[in-house]
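Before anything else, here's the structure in question.
Only a single protein chain was left out; the remaining protein chains are all shown in position.
Now for chain A:
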Amino acid sequence: MSDKTLIRGARILGGEPADLLLADGAIAGLGTDLDATGAVVVEAAGLVALPGFVDLHTHLRQPGREDAETILTGSQAAAVGGYTAVLAMANTNPVTDTAEAAERVLDLGVAAGYVDVQPVGAVTKDLEGHELAELGLMARSRARVRVFSDDGKCVHDARVMRRALEYVKAFGGVVSQHAQDPSLAPYGSACCHEGEISGQLGLPGWPGIAEEVIVARDVMLARHTGSRVHVAHVSTAGSVEVVRWAKSQGIDVTCEVTPHHLILTTDELLGYDPTYKVNPPLRPAEDVQALRAALADGTIDAVATDHAPHAKHDKEHAFVDAAFGMLGLETALSVVVTTMVETGLLDWAGVARVLSTNPARIAGLDGHGHEIAVGAPANITLVDPSAKVTVDRDASVSLSRNNPWHGRELTGAVHATFLRGKATVMEGKLQ
């Protein structure tokens, strides 16, 4: 079997068709009518070639909840979604808050072999929000942790957040904040955007202000410490406004939005279906519009899935008791195409920016998010830009089925994914 692949006639970043020769894990040739001798040929006329996607925000559930997802199955779902690297969130059981735990996640990712699995380290021990975890040891471990997050919970104590921001400067780290002031939106109980629908449904409200006050505080702390802060899953127009202002002031802040916050609204909750229970909650249409605009103008840097697999029975509780989260890895590209490309808000270079280049830069992942050029790592995703996909949750390679897109038609599909020149997905199928 050849380790050379020739991708013939793909539109590079949606531009002119060209051939791409992948060899020895890198892009060995780029041009027209490249010599196919000894190479596996992939006919890619009409397909768009993008740098492999990087997900800043993935929950893989291993260790602790291997019935919902494992590093292997999550990696497979990521590859199907066009990803070549994912950041595995720290809120597993036990929590990734030591160098050893981080290395275990890294090693399981290598063993799975579908995407690079980069562990995120907890900011505080056991995500309790009080004492810093061993950030430096995680950073110096084989896992080279650079992103730290208590995701699922907020680092809500301002003093702890300040120290974390200061401390990670030593090794170029970043704190990814789950912005939720628990005094305004209590963990667990607050489960629905606070507004007319929560009022009518009698569901405990999770007001946008609970996110915005933390975002506002954290950008000021980032300014004060001269450090870098990343806001996970922004969900409101107010948060976006704060980030836009902070960037205009030169504060080192980045942020991400989930695919579901780009399209789904609070209206989905009218039937109390826990599939749509997610944290932060789905917001009204005005917020969705503001998020799309901010992603288009660069205020929001990246799309991150917040892929949150759950076993079926964990969603079969009353709405307020059901688990938070929905699947996202396999459908992110389709949602971005449907909400951002078809609407004319982003071109393909823009898609590459929000799904690959920016997340790789934010996470400090050198091997990903490169431009498509000779000598760059051969991490490539081929997209069929006009495919109409009706999502079928039972076709998922994830172990879980909490898929909010089931039965919906989306535009755009991942055709193939290459990790260092090796196809992990071909014609939409896992290799």
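Remarks
What we mean here is this: contacts are C-beta pairs under 8 Å (C-beta built on N, C-alpha and C of every residue); 3 or more make two chains touch, one makes a residue touch a chain; residues count from 1.
One rule holds in what follows: contacts and distances are computed from a predicted model.
Remark: of the listed names "Aspartate carbamoyltransferase", "Dihydroorotate dehydrogenase B (NAD(+)), electron transfer subunit", "RNA polymerase sigma factor" or "Cytochrome b6", the one matching the undisplayed chain in UniProt is "Aspartate carbamoyltransferase". Checked against the full complex, the candidates A:Gly14, A:Gly74, A:Gly152 or A:Gly205 give a single residue touching the omitted chain, namely A:Gly205. One of A:Glu194, A:Asp218, A:Glu330 or A:Asp384 touches the chain omitted from the figure, and that residue is A:Glu194. Even with one chain removed from view, chain A keeps its contact list with that chain: residues 194-203, 205, 207, 271-274, 313-314, 316-321.
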